[in-house]
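What you see is the complex with one protein chain gone and the rest in place.
For clarity, chains are labelled A, B and C in written order, and residue numbers in each chain start from 1.
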Amino acid sequence: MIGHGFMGAAHSVGWRQAPRVFDLPDDVEMAVVVGRDADAVARDAAHWGWAESATDWRDVVARDDIDIVDIVTPGGSHAEIAIAALEAGKHVLCEKPLANSVEDAEAMTDAAARASARGVRALVGFTYRRLPAVTLLRDLIAEGRVGRVQQVRAAYRQDWLVDPAMPLAWRLQKEHAGSGALGDIGAHLIDMTRFVTGQSIDAVSGTLDTIIARRPLQGSGSGLSGVAAEGFGEVTVDDVAIFTGRLAEGALASFEATRFATGRKNALTIEVSGDAGALAFDLERLNELQYFDRSAPEGVQGFTTILVTEPSHPYVSAWWPAGHTLGYEHGFVHQAKDLVEAVVAGTDPHPSFADGLAVQRVLDAVERSAERDSAWTSVGEPARH
Amino acid sequence: MIGHGFMGAAHSVGWRQAPRVFDLPDDVEMAVVVGRDADAVARDAAHWGWAESATDWRDVVARDDIDIVDIVTPGGSHAEIAIAALEAGKHVLCEKPLANSVEDAEAMTDAAARASARGVRALVGFTYRRLPAVTLLRDLIAEGRVGRVQQVRAAYRQDWLVDPAMPLAWRLQKEHAGSGALGDIGAHLIDMTRFVTGQSIDAVSGTLDTIIARRPLQGSGSGLSGVAAEGFGEVTVDDVAIFTGRLAEGALASFEATRFATGRKNALTIEVSGDAGALAFDLERLNELQYFDRSAPEGVQGFTTILVTEPSHPYVSAWWPAGHTLGYEHGFVHQAKDLVEAVVAGTDPHPSFADGLAVQRVLDAVERSAERDSAWTSVGEPARH
Amino acid sequence: MIGHGFMGAAHSVGWRQAPRVFDLPDDVEMAVVVGRDADAVARDAAHWGWAESATDWRDVVARDDIDIVDIVTPGGSHAEIAIAALEAGKHVLCEKPLANSVEDAEAMTDAAARASARGVRALVGFTYRRLPAVTLLRDLIAEGRVGRVQQVRAAYRQDWLVDPAMPLAWRLQKEHAGSGALGDIGAHLIDMTRFVTGQSIDAVSGTLDTIIARRPLQGSGSGLSGVAAEGFGEVTVDDVAIFTGRLAEGALASFEATRFATGRKNALTIEVSGDAGALAFDLERLNELQYFDRSAPEGVQGFTTILVTEPSHPYVSAWWPAGHTLGYEHGFVHQAKDLVEAVVAGTDPHPSFADGLAVQRVLDAVERSAERDSAWTSVGEPARH
Partner (left out) sequence: MIGHGFMGAAHSVGWRQAPRVFDLPDDVEMAVVVGRDADAVARDAAHWGWAESATDWRDVVARDDIDIVDIVTPGGSHAEIAIAALEAGKHVLCEKPLANSVEDAEAMTDAAARASARGVRALVGFTYRRLPAVTLLRDLIAEGRVGRVQQVRAAYRQDWLVDPAMPLAWRLQKEHAGSGALGDIGAHLIDMTRFVTGQSIDAVSGTLDTIIARRPLQGSGSGLSGVAAEGFGEVTVDDVAIFTGRLAEGALASFEATRFATGRKNALTIEVSGDAGALAFDLERLNELQYFDRSAPEGVQGFTTILVTEPSHPYVSAWWPAGHTLGYEHGFVHQAKDLVEAVVAGTDPHPSFADGLAVQRVLDAVERSAERDSAWTSVGEPARH
């Protein structure tokens, strides 16, 4: 595993729990964590139960006893590591967004395609796909329960930047993060929309905004928190992104990714409206799915709150009896499970790097649209460089 | 009262109830209802408790014993009737949208300004302003409880057009309705955003869509329902409108007006996020207001569901004890009350025709933006003709 | 109408609105309001739109031009007025609880039976039956949608007595109110349970409590609010009642009536669980009904929030389009409508005085059980005197 911040902890839970909860076709050994600060990474590796730690990812990628390379560093470093790992014949799990540019994402996708031909697998970490309620949402759409999709609304609302004292973390710097709310959390919306509808997003019209443009420099911290140091710096990415997309079969989808939704902590919501029904999900209540069935008898129609904890629901039977809920981290356990199963079965898991590239292209089109006064912009057109 | 459809019934409740619930400075006599079909209007007038009915609004507007003219016909007819009534020295309550074009709305606003100079009042029927929770929302923002407004999200979601058998009502025809979901329900969003934030919307980027473009002709029906006749016709207005606006002080506001939100019946929602807190409202639970207070003690912050039924809440003390809820129609009672009070007090009530014109200009700018590939469009620029 | 407090206002809305909203078989004239304070009742009569006021209910009951006597005074006075009115051949609408004792309720029920034989109707004011969601709940049970009823939970939670400064209103004095939370709001629970299940409550085990036993004397006020005077007095009724009942077909029902549920303003909730499904209602969201259908497909079961505003729902078609909500007072409009229809049709409306007596017997049995250390007590046994 390369990187040991927030996602380092979450992926560690995934690798630790998956083989002990699911009946995996092969066992998992948590070999080595890589970080730039030898002491810090050694501490985390020991704490999380990895056998070793290291400071040079190239060494690790070259090791014979490593089968899977799990990349949990900021987006700017994904391409180099992932391509090297794939070329070294390692299966790769790479965090989202796949890269910070379409160019990098294309190179990674090419590498993944070549690797796949050699039986090497690549997976991009849009983990939310693997929450039971999200997988169920997808399955119900695939079964035809919403009918023809006519509208999608997706929003990812957080509020951790409302406080002007929040320091200038890597997520607020273009060179590390590529983009801001758009690429970090908007990417989840794009992936989820593609996943649950099974349709591509072909054109977009979008607006980006940076509400607080100067922030204290960051002293220490990782993930979504941190301590301020002296001095100030410029926020070089968006902190609010609002965009509209056109799906392949014609439906409009509206998107909002923001870190200024005061009081909303991690509110990823999606609602898909079709001519036969509707489905809605809210990450803050991730064990629930809302379902409106237009074929229900007149007089008793309404949104049904499905508590997605039944044995028949995706991933659930390995866990607890009905009514016993799961949490955020379970998506990472399911991701680890699905990757191991795909590796052993010799099939390509989803979301593929091609999926990650498709997301990247939409992100790029949103940025291009924003630069063009929000005019509708085709995702298929050449990306920015 | 000119017109006797859905709004005719709702306004009748307003006029009937206001003097019997509130202590009005003057009494209300429900004089005459005007409609084009003599029998139908006579029946409705009798049913709703009006003294008379008539078929020619010009006669009624000319009568000496009429003080207030209440216009509840489709938007295309508002300008002519309202201007005539104001010029005849009648106070006017005119349903929203003020008109079907900026041009008409300007003429009406001019007429209202001239009338006001003569002590004649004009009010446009954005009734939702007068729901206790919406007035409270406005008051709490005015008190500074959300601080500086940083984002607004407003949506009005209905689903009555999901059914392709719904006939081609006047609301789906440009000549009567001016626009579709945009002007009919999007207008409420624009007015409410302006009302609660106290800010104008200065520029917009928007997209309009017509999901079902051909429908059966309408046999009979009013309001939101109807029976199909033989033959089909073209839907000449939008049925989904998605747009983004820039408020005067810089915040982004996102809007969605749709009749294809399967399962959402009358879901007008608005959420205002500021640097001190947030407030959210949902018309389907109109007795409630959600309030997030960033100054609450660490550890007990969250969205508070205020049940807006306390005697201290706007309009409530005239009604029932705490916990006893109001419904949709109460906004019309409060509107009647406020208009009578303003007339007697000799003050201009809100929302004024100028407010109605401001809404109309935003609607127009959305249409212009939609024609320009959704590019950002200034509301101040010359309107379409 | 005898009495002119909180219910006086609510019933006035009922009589005023019913003929203007529904197509009644006969018109309603709001004739005279009776109160003990001539000035006060004259003011209220004028305000609410009644033609006259009076101070002696006997005179009014004797008048030839009065068809319906509506009794909205405290429970202790119901029997005398209602019996006199029925004997004078007037149809009677009497507020709940029917009386303050089983004895009085029996006499009233006898009087109603005799009156019915002469074509005179009697109705007791358990208004909540006539909220669309409650009628729908009953209808769905009658259709078999919950199957065999296995449990009922009913609670009525208010918090207006949490404040020790709340004065000693008539509701807190045994001579006027008969009992406290039990008879005032618990009575609604008993009636609603009987109504929706169609079963009698045959035995009970209950506990009564008075949390704050001394309060300031009341200066002025009616309904649920008031202003304190000097001096203190004893609360002579319960302010919390918790009891369990056995329904005729064997199910257990649990009940709580309390005025110490901090933060709950008017939270009447009921949930009926059966072997085919469940239904749940909450008065603070009175336009909604929760429905769990065990016959729904595996994987999409859950509680459905039915927004009870469709034209097909009880009482709704006379009001507004789908999604446009009703409030607390609408039950009174429906009550007036149903009574007028019954009177004209020559049928006995529900809930009859016999229903009111049945409720009274359960209340009495709860008091007897509470006196017997909460031991199970048969409702059929002789009542206390």
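To be clear about the criterion, a contact is a pair of C-beta atoms (placed from the backbone, for glycine too) under 8 Å apart; a residue touches a chain by one contact, two chains touch by 3 or more.
Every value quoted in this text rests on a predicted model; they were computed, and no experiment measured them.
All shown chains touched by the missing chain in the whole complex, by label: A, B, C. When you scan A:R16, A:H78 or A:R246 for touch with the missing chain, the hit is A:R16. In the complete complex, the hidden chain is touched by one of A:V152, A:L307, A:V359 or A:A375, namely A:L307. Among C:F22, C:Y128 or C:F292, only C:F292 touches the chain left out of the display. Of C:E29, C:D139 or C:D209, it is C:D209 that touches the chain left out of the display.
Screening A:A40, A:A84, A:A229 or A:A267 for touch with the missing chain picks out A:A267. Of the residues in chain B, those that touch the hidden partner chain are 136, 140, 145, 291, 293, 296, 298-307, 310, 312-313. Along chain A, the points of touch with the absent chain fall at residues 6, 10, 12-13, 16-17, 20-21, 23, 47-49, 158, 160, 223-225, 264-267, 283-287, 307, 309, 311, 319-330. Listed for chain C, the residues touching the missing chain in the whole complex are 146, 150-151, 153, 155, 159, 162, 164, 205, 207, 209, 211, 240, 242, 244, 252, 254, 256, 258, 260-264, 271, 273-275, 277-278, 292, 294, 301-303, 372-376.
Note that in this section only the chains that are shown with their structure count from here on.
Between chain B and chain C, two chains of identical sequence, the interface residue sets overlap for the most part, with shared numbers making up over half of the total. Note: centroid distance chain A to chain B, computed from Cα atoms, is 41 Å. Centroids of chain B and chain C (each the mean of its C-alpha atoms) stand 36 Å apart. Touching of two or more other chains is recorded for residues 301-303 of chain A.
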